[in-house]
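All protein chains but one are shown at their positions in the complex.
Moving on to chain A:
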Amino acid sequence: MTVLQKKTDNPIEHLTPEDIELIGKELDEIRQGVVDSRGESDARYIRTVIDVHRKIELGSRAVLLASGFAPAWVVGTIGLSIAKILENMEIGHNILHGQWDWMRDPKIHSTTWEWDMASPAEQWKHSHNELHHTYTNVIGKDNDLGYGIMRVDEDQPWTPMYLGQPLWSFINACFFEYGIAAYDLELGAVIAKKQTGDPEFRRRAKQVLAKIGRQVRKDYVIHPLLSGPNFLSTLTANFVANVVRNLWSNSVILCGHFPEGVETFEKKSIDGETRGEWYLRQMLGSANISGSKAMHILTGNLSHQIEHHLFPDLPSNRYAEIAPKIRDLFQRYGLNYHTAPLPQQVGSAWHKIIRLSLPNGWLQNTTARNLPTQLVKLWKMTTGKPRVRRALLREQAALAAA
């Protein structure tokens, strides 16, 4: 993949500026339709989800008090995993987007909500709502693209370090909430620029550490202690539930922007971007997951990533309703509405992670028969002098192009 502007078969070449503005107008109308009809049933929906979450969490924690008994451990861990997933995805993420601010309920409001997650709500809202949702899929602007540690595009030069990408992507997925917290802090950049003494950074780092402290104390000290003799088994249950939730949310987020075929954009392409063009970038830069209603709820309706990116502040329960209209719009303007079942999207995203961890073209050029020679070449590219590496990189790219 390469940024849309450098593609030979640009998927938006057939659209005139007028088309793009018309798309924008239609989308504004769809949005207004939902805004005008938000009401009691939507309010009831989010309150029900919150109510169900609290009861599942309470029930699971109670069952885990007896976690020394194996079936209790299993039931409690499954319950707690589901509760944590609901809390982060359909509840936390969406409330923090301001999707429910219109209810004017101070208890369900983006400015008062805090979630079961290492990153404090306030910091996450900045990096997610303001940066990621504004600069979606713009290379160099949207840090969600690879979270600053991954090679996400063919145009990014390959170095041997990227061979470890699949492994650290997996580790990042397991401890995703901490990855997000570090990312919201822009920890990597701050360390690289040696700005760790900056008072603003220190204030925010303190905030994160305090939040992590409360989270860790709850899951790994207080609840295990309450379980008495079952201290260790409750601790492992909570750990597993956190990892399950992390793997799940990481998978859902990978599916949103990372599967093959989702477009990325050049930095300068967004200079003077109109509302219509912004909409178009969201349409091409997101991918949906198809599936059951339960799956949609557990992904926080990020399975409707395209609809969510077009209208991040509309109530999540309404995305399914507007999805057919959006799909129709894609069709009428000859655009690719990217949707597939979860295993396929996750597979596609991981395939891309692995492909980009290798030199451009290497995976494509490799067959069962030439595997030994390809491995030798990869070894040379990894350990050889820069001149050797450059020659071999050119060779792989040329081979793939041919």
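By our rule, a contact is a pair of C-beta atoms (placed from the backbone, for glycine too) under 8 Å apart; a residue touches a chain by one contact, two chains touch by 3 or more; residues count from 1.
Everything that follows uses one rule, which is that contacts and distances are computed from a predicted model.
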Chain not displayed: protein name in its UniProt record ("Heme lyase CcmF/NrfE family subunit", "ABC transporter ATP-binding protein", "Carbon-monoxide dehydrogenase small subunit" or "Ferredoxin-NADP reductase"): "Ferredoxin-NADP reductase"
Touching residue (missing chain; options A:38, A:275, A:325 or A:380): A:38
Sole contact to the chain not displayed, among A:101, A:155, A:260 or A:321: A:101
For chain A, the residues touching the chain missing from this view: 38-44, 51, 54-55, 58, 98, 101-107, 109, 111-112, 114-116, 211, 214-215, 217-218, 222-223, 226
